[in-house]
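For this view, one protein chain was removed and the others were kept in their places.
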Amino acid sequence: MANPFSVTRSTEQNLTILALVGFLDAHTAPEFENAIQQELDADNIRLIVDCSKLTYISSAGLGVFMGFIEELRERGGDIKICALSPKVEQVFEILGFPALYDILADVPATVQRFADSPIKQV
Amino acid sequence: MANPFSVTRSTEQNLTILALVGFLDAHTAPEFENAIQQELDADNIRLIVDCSKLTYISSAGLGVFMGFIEELRERGGDIKICALSPKVEQVFEILGFPALYDILADVPATVQRFADSPIKQV
Amino acid sequence: MTFEQAFTLNVPSTTQNLALIRDFVNRISSQAGFDADEMAKLELAVDEACANVIEHAYEGEEGKQVMVNASFDDEVLRITVVDTGKGFDPSGVHQANLRELAEKRRTGGLGMRLIQSLMDEVHYEIGPGNKNELQMVKRLRKP
Partner (left out) sequence: MTFEQAFTLNVPSTTQNLALIRDFVNRISSQAGFDADEMAKLELAVDEACANVIEHAYEGEEGKQVMVNASFDDEVLRITVVDTGKGFDPSGVHQANLRELAEKRRTGGLGMRLIQSLMDEVHYEIGPGNKNELQMVKRLRKP
């Protein structure tokens, strides 16, 4: 019954894929924050966040994206987001995330976007 | 989010199989009661209750078994129960149901039991 | 943890709310550290207690409130179910055995027995029409 959340890491070419699973709220956001911080510390600055198994997100989860995006882009990297369920997508849209982040349909499309446009022009 | 419960009916030889799905509590027990009553009204007195998809049972659900068993046996029939999950089985056992009811591993074993012993000797 | 964790839930007296009550108990017993088997017992005991309140204490009247208090520390989980209904004398309830019940075609009479066997301690404080409490305790077994 503990609301499960986990981050699974994989790589593809020079990209890091972080797959989020479960419920991302104020309780679990620190775990996601740590996962991104570790990538930065290891100089992995091209991140794909795969949300295909993300069931729920609140502003605490969205804040994690906000906290790192400037630094990543300054260093030549980006966070690109993919595979949002309709429920999760609605939250990104209410807050205007599509203006600030590349949001794609799936991992392959996001890999392609990194090739075409390494940093989103905002 | 409504706690789902449903009863699915099928037949095998001269037996009626009622498959319970979901949560059987004081709220949903009347639905199970109606399902059994309909069988009695139609003179179907050999009932297999398949609990393989029953997630939860409380005493209100167990009471439904109690309310019909005497009449069914007087009329030459029986209720035999099968495929309890460990969680549901624990409740049947605490209350001593195995002394009063045939409880089998699956539907085929229960069909066989009806052939060997149409009414449990208690 | 260093302090007691206390939770309260208040819901209208309808059987539809039993599912909500079970969610509540499951979340708390998981936090308290019970395993899946003990969580199932707690969930069932509280369901039975609340179903009795709805059916018997309030005699099916839906505009009343069922209150569930829960608190735990490192050693025990205490759950109290409170109603303002008619009350009863628990010691006066005849605990029929299963065969008797079947012979009488009774669909009830199993709930209180379940509560007794699922919990470590069970205690009623009855104040008819005012405040009736069913206090239940389950101890955490140290691993």
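Here the chain labels run A, B and C in written order, and each chain numbers its own residues starting at 1.
Criterion: a residue touches a chain if its C-beta (ideal position, glycine included) is under 8 Å from a C-beta of that chain, and two chains touch if they have at least 3 such contacts.
Note that the structure is a prediction, hence the values are computed from the model and not measured.
When the missing chain is restored to the complex, the residue among C:12, C:60 or C:128 that touches it is C:12. Contacts to the hidden chain, counted on subunit A, fall at residues 2-3, 23, 25-27, 33, 56, 58-60, 62-64, 66-71, 87, 90-91, 94-97, 99-100, 122.
With the whole complex as reference, residues 3, 5-12, 16-17, 19-20, 23-24, 27-28, 31, 62-63, 65 of subunit C touch the missing chain.
Here is the rule we go by: only the chains that are shown with their structure count from here on.
Taking each chain's centre as the mean of its CA atoms, A is the chain most distant from subunit C.
For this pair, subunit A with subunit C, the centres built from the Cα atoms lie 44 Å apart. We define each chain's centre as the mean of its Cα atoms; on that basis subunit A and subunit B are separated by 49 Å.
With touch defined as above, subunit C holds no residue shared between interfaces to two or more other chains. Contact with two or more other chains is made by no residue of subunit A.
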